[in-house]
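Before I ask anything, here is the structure I am working with.
Missing here: one protein chain of the complex. Every other protein chain is in place.
Naming follows writing order (A, B, C and D), and every chain is counted from residue 1.
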Amino acid sequence: MNIYVKLAYTLLGFFLVLNWGLLMSATLRKIVARVAGRHGIPFYQPWIDLLKNIGVRTTLSHGFMFYLGPVFRFTGAVGMFLFMPALFGSDMWSNFSFEGDIVLILYFQLFGMLGMAIGAGEGGHPHSAIGIARGLAQHAAIEIPMTLGIISLAIQYHTLSFTDIVAAQQGGIANWTIFTNPIAGVTLLLAALGAMGHSPFNLVKAPNEIPIGPPTEYHGTYLGVLMSSGVVLHVMEAALFMNLLFGGATNWVEFIIKTFLINFYSVFVGVVFPRFKIEQSVVWFFKVPMALGILAILIYSF
Amino acid sequence: MVSPIYIVAAALGVGFAIGVLGKLGKNFSGILTLLTLGFMTYVSSEWLYAFYFGDQVSTYVFTAGYKPPISINLLMGPQEAFMSTLINVIGLLGGIYLFFNFGRKGRNAFVVYLVFIMSLNVVIMTRDLFNLFVFLEISSIATAGLILIEKGNRAVGAGFKYIIATSIISSILLIGTIFAYFYTGSLNIDDLVKSDLTTTTGGLIAVFLILIAAILEMKPFPANGWGLDVYEGSHQGFSAVVSAATATASYFMLYKLLDIAGNSWDHYIAVIGAVTFIGANLLGVKQKFARRLLAYSSIGQLGLLMLILGLRTYLGDNLNYVVFGILLTNLLAKTGFFWLVGIVKAKTLKEWAIIRRKPFFLFLMGTFVFALIGFPPFPSFFAKWTFVMDLAANGGFVWIAVILTGSFLEAIYYFRWFGYAVKADDNYNFSFNVRWHKITPIILLTALLYIIGYLTAQHTELGRMINFIPLFFVLILFALDFLPVFIKNTIAIIGMGIYFYFIYPSLSDLKLLFEVIFMIGGILTLIAGYAYKGKRSGFYPVAILMYAGLTGLIEANTTLQFFFGWELMTAGSYFLIIRGKRSMPHALSYMLFSVAGAYAILAGISIANIGQLTTSLSIFNNIQYFPQWAYGLLLFGFLTKTASVGIHIWLPGAHGEAESDVSPMVSAILLKAGVYGVILALIGMSKSQYDLSSLTYILGWVGALTVLFGNISAVFQEDAKRLLAYSSIGQLGYIVFAFAIMTQLGWLTGFTYVINHFMYKAVLFLTIGAVVLRVGTHNMYEMGGLIKRMPLAFVAVLIGITSLSGVPPLSGFTGKWLFYNAVIEKGWYFQGVIVFLSGGVAFLYLFRLIQTIFLGQLKDNHRNVKEISIWFLIPIYTLLAGLMVFSARPQWVLQPLGDMIANYMPQNSIRWDGAYAYTAIGHWTGSGVMMTIGSVFLIVFLILKLSTRKAHKIKQFDIVYSGERPDRPDTTHVAYNMYAGFYKAVWPLTVPLAERFWNWMTELVHEAAGFTRRIYSGNGQAYMLHIVLYIIVLFFITIGSSI
Amino acid sequence: MEYLNLGKISLLIGFILIIIGFWGILSQKNIIKIIVSFTILDTGINILIVSLGYIKGRTAPIIDASVPQLADHNVLNSIVDPVPQALVLTAIVIGFGVTALLLAYAMKLFKAKRTLEINQFNDLKW
Amino acid sequence: MNNELIYIILALGIGALTIIMAIIAILNKKLSIAVVAAGVVSLFASILYLFMSAPDVAMTEAAIGSGLATLIFFYVLNKIKKYND
Partner (left out) sequence: MIRNFLIGLVLASFVYIFYNLYVSYEPKTELTGIAAHYAEQGAKEVGAANLVTAVVVTYRGFDTMGEVTILFLTASIIGFFLKLNKKDEKKVIIHKGTSELLVTSAQLLVPIIFLFGVYVFINGHLTPGGGFQGGAIIASGIALLIMANPNKEINHHAILWIESISGIMFVIIGLLGIALAGGFLDNRFISLGTFGDLFSAGAIPLIYSFIGLKVGAEISNILNKYQKSQKES
C-alpha cells in the first residue's frame, strides 16, 4: 500500500480513537457519578475542556524539558496507537504494526511515562515528583503479571506478533484467549487494572493528597496535550488487552464496544475498591497476580 | 672456577683476622666484611653462571684429600649454586643494610655475621651429615648472637627462646645422626641414601629423628613460636636475612635429607607444609602489628616450600623451577619488606599510612606485596602456575585447593596492609628517615625482582610469548611521572592509539569487538583526564597497566598469556580503584574477590590442561577431564569480575568511590573483561563433547538473580555513583544471563548488551563523575535542579538512561526485544520474567538519577556551578553519537555479530531483511521505529512550541503552591528516601544477605585465627613443649605403628 | 651376662640422662635450671655416642708406636671405633659454646627483668 | 675378661650415681647445688668414657664439661646473687 494512503488512514484512525477516547472518558465519569448518586458531567464536557485548555494563553514555562514532557507523553500515546493494529484483517487500519511486536508496545508504554516524568520533574513541584515515584513503583509491580501473562501467551501462540495472536483467536468467542488460556487471561486482566490507573491503583494522581500528581505544574496547552494523550492511552491500553485476550476487533464498532467494556471493567473495580497505598498495591501484585501468572506459564511449559 | 671451599676459607680467614685487624677501626672491619661477602657472592654466582649459561657439571669438593665417605665432601651443583648465590646476595645486601648497626656493637658483630653467612653456605653444600649438624649449630649460635643487635627486652627474650629451641632440635638431629652412623658405618648423606637404613627399627627411628629435626628447622606450625619471635623480636635488618637466607638453607637441608627416607616421607612433608602454610597465614589475618605479620608470612612461605617439596613426585623435573621461582620471589620480596619495616618503623599496620609521605617507598612496598602474592611479572607467578598445572595433571586437586586457600589468606592481610599504607588516615606525628645504606639494598632487591621476573618469563617455554611492550610503556610512564597531567595524558592516549593501530589488523570477530571496547573506550575515558590539574601522580602507569592487562587478554593465545593478562589487569584496576578518597575497604574487597576469582580461574585452567597436548587457549574447547569442575571454576572466576550476585559486594564501593574518570574505566570497560572470559568459557562449553546444560542453567539463574538484586539495590541508593554501580551489577547480570542462554539469539542479546552497557554506562559514569567534580558530593539529595546549570550534562544523562531503560527507539530496546525472543525460544520463562520485572525496577533508579540530580529544585550552594568540563563532554558526546548510530542502525553491528555467533551457535534463529529483523516469534525494525517515533515527536513538539511561543521562562522555584511558598527550595526537592513506599513493599529483597554472609565468613576466619593464636603464649618453655609434642605426635603418625 | 655389656649399660645411662634432661627442660621454671638440664641432656647424648662406638674388650684407638708394621690387621681387631669419639669431641665443644651463650643470655634476661622465671619473658606473643 | 667385669660393675655404680646426681641437679631448689651436681654428672661421664676406651673424650669432658662450664655457671650465679643482694 502506498505509504501516503497508509498515513492518511492512520491519521484518520487516530482522530477516531481520540474522539472515542474523549467520549468514553465522559461516559465513564458519568457512570461513576451516577453510581455515587451525583448527576455528573455532560457528554461533551471533555471536548469543552480540551478546547478550553488549548485555547487559553499559555504563559509560563519551566524550561526545555518542561515542554518535552507533554511531547513525550503524546508521542507515547500516538506510538501505542501506531504500533498496534487497530482492526484485525484490515490493511488500512493496521497502522505501523509491521514495525514491531508486543515487546515494542510493552516498552513503548514507558516512553510516555519517562518523558512525562522528566518534564514534570523539571516543573520542580514536589507533588509531581512524589506522584512519579509512586507511578514508577507501581509500574514495576504491574510488570509482574504483565510479563508472566504475555509470556504465557507467547508460549501458547508461539508468536509475539499482534496480528498473529489476534488471528489465532478468530472464529468464535470460544477461541478467545480469555477462554483458551483463562489463567493467563485473568492474570493480564489484573495487570490491566494497574495499567489503567483507576482506583485502587490511582495513587499516582491521588486527588486529595497530591492534587493531580505529575501534571501539577502543567496548564493551558500543555494540559490539553496531556489530556488528549491520556484519553488515547486509555483506549489503546484497552485495545491492547482486547487484542491479547478478547479476539481483537474486526470493525470499529467491535473496537468501541470491547475497549469500552474493558475500561468499564477497570472503572467498575475502582468504584468498588478503595485506593491502595503504594506498598499495598505493590505487594498485592506480588501475591495473587504473580501466583496466577506462574501457574499460567507452568501449564504451558510442561 | 674458584673452588667453593674458598667461600669458607675466605670467611673464616677474614673473620679470624678481624680479631686483630679490627683494631684499625670498626669501619675497616665492616668494609673488610663486605668485601669478603662480595667475594663469596662472586664465587657462588660464578658457578651459577657456569651452570646455567655454560656446560658446567656438578662438582664435588673433597676435603683432606680423601674421597667420601672417608672424609667430608662438598657438592657444588646447579641447585647449590643457586641457593648459595641467593644466600650470599642477601648476605651482602644485608651487610650493607646493617652496616652501622653492626658497627655500634663493635667488630665482633661483623665477624659473627660473616661466619653466619658462611655457615649457611656450608649447610647448602655439605654432603656429610655430621658436618651439616656442626654448621647448623654455627648458624644457630650466630643467629642467637645477631638477634641482640636490636636493643630491648623483646630481642633478648626472642633470642633465648630461639637458642633453646634450636638446641633441642640439634640434639634430636645429633641422636639421629649417631644412630644412622651406627647402622651404616658412614656419615655421608649419599651413602645414607643408598643404604637400607629404614629396614631396621633402629635405623627407622634414626631416620625419623634426622628428618624431624630438619622439619623443625622449617618452623612447622604450630611448633614454631620460637621462630615467630625471632622474626619479630630481632632487628628487622637481620630478620630479613634469617627469613631469606636461613629459610633457604633449611629448605635445602630438608631437601637433601629427605632422600634418606626415599619417597616414604613425601606425603607427611606435604601435609606438614600445608598445615604450616594455611595455619601461619590464617593467624596472619588477625595480626595488627607489622613485624609479627611478616613473621607469620615468613613461616607461611616456609610451609609452602615444604608443601612443594612434599609434592615433588607431582612436579617431577619442574620441582626446581617451582622452588626457584617461589624462593627467589619470597627471598627478595620478603627481605625487602623486612628492611622496609626496619626503615619505616611504624608499629601497627594502620600506622603504615606514613609510608606514603615518600611515594617511592609506597612503590617499593607495592612491588613486594604483589610479588609475594604471586602477581606477574614476578617469578612466583610463573612458579605458581607451573605448580598448579603439574598438580592438576597428576590429580592433586586437594593440594591445589590447599595452596590456593593459603595464598588467599596471605592476600587478605597483605592487601589490607597495603590498603592502609595507601589510604589510611595519616595523622601521626612521627616520620621516618632514610639513610642511603638502608635504602640502597632495597632498591637493588626491587630491581632484581623485576629483572629476574622478566628473565624468568623469557627463559621459560611458556612465558616466552608474552608481549611485554605494553609493560615497558607502563615503565616509561612511571619514569615520566614527574610531568604535568596534560603531557602524560597525551602520551598515554597517543600510545594507546598507536598500539591499537598496529594491533587492529591482526584481530577479528570477538577479539576485535572487545579490543575496540577496551582500547577505544580507554582512549575516550582518558580524554576526560585532561580535566585534571597538577601531576596526578601515579595515575597513568596504573591505568596503562590495566589496559595492558586487558589487551593482553585479547592477544592471549595460550592459557598462560591469558592468565598473565588477567592478573595484570587486576593489579592495574586495583591501583586505579584505591586512588579514590574513601575506597580503602572497597579496594580491599575488590582485590580479595579478584584474587579468589583468579585462583578459581587458575584451578579451572589447570583442570582444563589435563591431558592436553597444547597450552593454547583452545583447550577450553576440548576439556577432557572433569569438565563440570573446570568450566564451573572458570565461570566462577570470571563471574567474580562481572560481580554476579553473592560475589558482587565489592563492586558498589569500588566503583562508587573511584575517581570520576576511573569509574567509567572500571565499570564500562573493565567489567567486560569478565564477560570476555565468560564468553571464552561458554564457547568452550558449546564445543564440548559433554552435556553441560546444567551448568549453563545455573549460570542463567545466577544472571537473572543478579539482575533482580542489582536493580532493586540500585533503587534505594542515595549515592549517585553507587546507584550506577549497582546498576552495573544488574546490567552485567543481563549479559551473563543472555550468554547463558546459549543460543544464537541469546548471544546476540548478550553482545548487544555488552556494546550498550559499554556506551551508556561510560556516558553515565562520566557525566555523573563530572557533575560530582563540580558539586563536590556523591549524595543525590545534596544536588537537584542542575538542569539549568549544566544542560549538556542533563541531555547526556537523559539519553543514557533512556537507552539503559530499554525504551524504544534507543538501543536499549534492541537488547530487550532480542531478550524476549531469546528467552521464549529457549524456554527459560521464569528467569526471563525475573529479568523483565527487573527492567521495570530499573526505571525507578534511572528516574531517581535524573530527577534528583538535574530536576526539581536547585540547592542554594549550587547557584553558580558551571557546566561540566569540556574534557568530559568530548568523550561523552562521542559515545552518545555511537549510541545513536547503534540505535538507528542496529543491523550494522548486529548482522555481522549474528554471523560470527553462527560459528559457535549454529541455529539460524534470526533473519535480517534490510533493517527488519525477524525471529520465529517476533519482528521489529530498529530504524523504522526510530523514524516513526522521531517524526511524531518532532511534529508534536513543533505544534506545542508554536502554540506556547509566548510563554516566558520562570524561575525554578516559581511553582504552583496555591500562591504561597512555604518551604525553602532545598526542602521542596524530592530526593531523599525517594522510594519509601516501594521500599516498604520490597524490603525483603534488599536484605544484604551476601554482605552478611561474607561478613560472617570474615568474622569466622578472624575468630578462628584469634582462637588458634593463643597457643603462642610467649612462654619459651611452652614452645619447647610444643616442639617435643610435635616430635611425639609425628612419631606416632609416621613410624609409630611400624616399629 | 648378655645384658651386662658395658656398651649397653652406657647406652642406657645415656638414654636416662637424656630423658632426665628433657624432663628438666620442660618442667623447671628457672632459667638456670633449664640450662643445667641442657648440660645434662648434652652429657647424655655424649655418653650415647661414645657407647655406640664401643666394642667389647678393645682398647683406645691409639696405635702402639712400637708395632706400626703390624698395625694393619691387628689394629682392625683391637681398637674401638674412633669416629664416635671424634664426633663427641666436637659435640662437647659445641655444647660448651651453647652453654656459655645460654648463660650469657641468662644474665641478659635477668638484667632485663630481675627474674629468672621463664614465664615472665612473654613480651612477644600471638 | 676380668677387667671387663670390674668395669661393668663400676659402670653400674657410676651410672646409678650419675642418674641420682642428675635428678638432684634438676630437683634441688638451690641453684648452686644444682650446678655442682651437673658438674659431677659430667665428671662421672668422663670416668665412664675412660672405661669405654675413650681417653680423649674423657679428658675433654673433664676439662671442659665439668670444669670450665661449671666455672661459668658460677660466674653467672655470683652475678645474680649480687643483684639480689
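In this text, a residue touches a chain if its C-beta (ideal position, glycine included) is under 8 Å from a C-beta of that chain, and two chains touch if they have at least 3 such contacts.
The model shown is predicted, which means the values in this text are computed figures rather than measured ones.
Student: Name every displayed chain that the left-out chain is in contact with.
Tutor: If we consider the entire complex, the absent chain touches B, C, D.
Student: Touching the hidden chain in the complete assembly: which of D:L10, D:I24, D:I47 or D:I72 does that?
Tutor: Among D:L10, D:I24, D:I47 or D:I72, only D:I72 touches the chain that is not shown.
Student: Hey, which of C:D42, C:D81 or C:D123 is the one touching the hidden chain?
Tutor: Looking across C:D42, C:D81 or C:D123, the contact with the absent chain belongs to C:D81.
Student: For chain B, which residues touch the unseen chain?
Tutor: Touching the chain left out of view, chain B contributes residues 3, 5, 8-9, 12-13, 15-17, 19-21, 61-66, 69-72, 105-106, 108-109, 111-112, 115, 119, 122, 128, 130-131, 134-135, 137-138, 141-142, 144-145, 148, 179, 181-182, 184-187, 200-202, 205, 1022, 1025, 1028-1029, 1032, 1035-1036, 1043.
Student: Which chain C residues touch the hidden chain?
Tutor: Touching the chain left out of view, chain C contributes residues 5, 7-8, 11-12, 15, 18-19, 22-23, 26-27, 52-56, 60-66, 68, 71-72, 75-76, 79, 81-83, 85-87, 89-90, 92-94, 96-98, 100-101, 103-105, 107-108.
Student: On chain D, what residues meet the omitted chain?
Tutor: Counting over the whole complex, chain D touches the hidden chain at residues 55-56, 58-60, 63-64, 67-68, 71-72, 75-76, 78-79, 82.
Here is the rule we use: only the chains that are shown with their structure count from here on.
Student: Give, as an integer number of Å, the spacing between the C-alpha centres of chain C and chain B.
Tutor: Measuring from centre to centre gives 51 Å for this pair.
Student: So what's the Cα centroid distance for chain A and chain D, whole Å?
Tutor: Chain centroid spacing, chain A to chain D, equals 107 Å.
Student: In whole angstrom, what separates the CA-based centres of chain B and chain D?
Tutor: 60
Student: Would you give the residues of chain C that are in contact with at least 2 other chains, written as numbers and ranges?
Tutor: Counting only residues that touch two or more other chains, chain C contributes 42, 106.
Student: Once bound in the complex, which stretches of chain B touch chain A?
Tutor: 785, 787-788, 791, 794, 798, 802, 805-808, 813, 816-817, 820-821, 823-824, 827, 829-830, 832-833, 836-837, 839-841, 843-844, 847-848, 850-851, 854-857, 920-925, 928-929, 932-933, 936-937, 940-941, 944-945, 947-948, 950-954, 956-961, 972-974, 978-979, 981-986
Student: Quick check on the complex: what are the chain B residues that touch chain C?
Tutor: Per the stated touch rule, the residues are 130, 134, 137, 141, 144-145, 148, 153-154, 156-161, 163-164, 167-168, 171, 174-175, 178-179, 181-182, 187, 228-229, 232-233, 286-287, 292, 1013-1014, 1016-1021, 1024-1025, 1028.
Student: Mind pulling up the chain C residues that touch chain D in the complex?
Tutor: Residues of chain C touching chain D: 4-7, 9-10, 12-13, 16-17, 20-21, 23-24, 27-28, 30, 32-33, 35-37, 39-40, 42-43, 46-47, 50-51, 53-54, 56-62, 79-80, 85, 88-89, 92-93, 95-96, 99-100, 103, 106-107, 110-111, 114, 116.
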